[in-house]
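Removed from the display is one protein chain of the complex; every other protein chain stays in position.
Labels run A, B and C following the written order; every chain starts at residue 1.
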């Protein structure tokens, strides 16, 4: 259950009898939510109204990302879209990190697809596993404590999706793992990472190579004084996409 | 099959014996592609190399959108993501237009979900039906020649997604059609449409209302002379999202 | 003198014998700067190096703006440029605020031009006067404690430049005050202010009406890990420009 106050403050909770959630706006007794429909309004002991939403994949990702700040909804959505994946796709991902992107990929390859997610840092894998259990998506993911720069075990996958420091080292392995026409997607904060990745793609038989960035700006909507928001994230990273062409 | 030359020129074709595709770079005899794997390279009679990619949802949408220019990948991906939909979701959409957004939605609700797509202009419905057949997604869509501003027939849907001139007129119907906590998403080119839509959402029991826009900029990657691309689309539209809170 | 540490921390000081400036990086004894050239390096008692720059108009404006947050260098520079002013121009400005834009205008109309700056809030005029004295530009400005929405006293001015809540109320007065072909420039945070201003300009004989916004993004330059900065101001305001056409 997502107890929603406003777009910056919401609480992901499990509804149980006699459980209380403490917020800056007072506490909420979750007993009152048992048996109620999603979308129900509930008040804290200080009389502040919250809405009890059913969490979506976006909410889960927002919660996971907040702790690690690695990747943003604007980027996750483009990565998913440009990867061309959908229900049934088999996807190799790395690094897993806290599992935010993993959760998004798992959500879209359900029910018959699979995400093979590589991560070398064991402590992150545990965090990711917990996050994926919470979102109910763990069955669609195989977490692997292995180094993607040393090789990919899967073959004929539909997409290889990277959010790691040295994606160019994975490019030759990605070529081997992808089916013909399969997609490669990489997210990197620096220009130099994008350049090295594009060069590796060009040297390794990929075609349709493109790099881009997106910017996201909120609007304050109020009749008579509508304006874009002052605060904006200026940069997260560049996304590079490509497809495997046969040699 | 997508015959890919570069990111601005590609050709979506059906591979058949004795069929030729004429391009600015000469013609390609499709007989040569029969039995070959996706990702194969093929040359036109002028010796120019093309790659025969398996089309992804992104390619289909790009082809559909080019003719109508309504909605962009950067927007479609955010709409899908913020709607929270996935395999199994039931979605009401309108207007159908040429079916670009419809195809994206259908792709992600497969195999058990459904898109109910409303369109008042009968000639568009025919174009959309043809486009959806081509993408193989028609079975996941119910096309309806009805006016969304007059009502929604479905109940307990997961999302209502609008790309139409007067979305605010649909807001009360969307409230009735959505399950509690279900999402509303609307795409509109003008500030005024966004303002009217947000006001209608506030008056009709929605919470979690947000409006934003995204910008997309390509990069020219070339070692020693990397730079953002000169050409950029400055604006397509604002996206407004909200969720149904119970009264 | 501007004691510069880095782009976020600098100190505008008057160099005097026996004066100390206290910073987060220790104190600096200004005696050591007497008789030294601009650009000299000096160390705090903690051994941190500062550079003693001659302040430019940009530094003055940065210092003035920091306290009021009204208007940004990216906007000031476009306002100056689109106004078409230069040495000798006569300019009406309002509201004065803390004098940041006033200082920029005064800097560029020197030595023979004049800025007539209107402000209704007397307390702001005092702050502005002090800021303009500090920058040495006060002689090129006439500060006026009057309401621009009630009329403009000057005639045949080259430009009317507004940063105030209701610029549209000044449009008819601006028409009267401007010489033929003179420029009108207005800066406003909201879409609605821009719309009302443009409508007033259309109704009052102006031509060449344009509204735009600019965005400014810093780069982190470091060989091998160059990237745009994460922090960015998403919006400050819209700039509307126009020119007086005779009726």
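What we mean here is this: a contact is a pair of C-beta atoms (placed from the backbone, for glycine too) under 8 Å apart; a residue touches a chain by one contact, two chains touch by 3 or more.
No experiment lies behind these values; they were computed from the predicted model shown.
Listed by label, the shown chains that the missing chain touches in the whole complex are B, C. Summary of contacts with the chain left out: across C:31, C:56 or C:203, the touching residue is C:56. By the touch rule set out above, chain C reaches the unshown chain at residues 4, 7, 37-41, 51-54, 56-59, 73-74, 76-78, 80-84, 86-88, 104, 107-108, 110-111, 179-183, 191, 194-195, 198-199, 207-219, 221, 223, 226, 228, 238, 240, 243-247. Contact between chain B and the unshown chain involves residues 189-192, 217-218, 223-236.
In this text, only the chains that are shown with their structure count from here on.
Taken as a graph of touching chains, this assembly is arranged as a line, each chain contacting the next along an open chain of partners. The two copies, chain B and chain C, are related by a rotation of 180°, based on C-alpha atoms and rounded to the nearest 5. The distance from the centre of chain B to the centre of chain C, each centre being the mean of the chain's C-alpha atoms, comes to 45 Å. Spacing of chain A relative to chain B, judged by their CA centroids, is 21 angstrom.
Within chain C, contacts with two or more other chains are made by residues 191.
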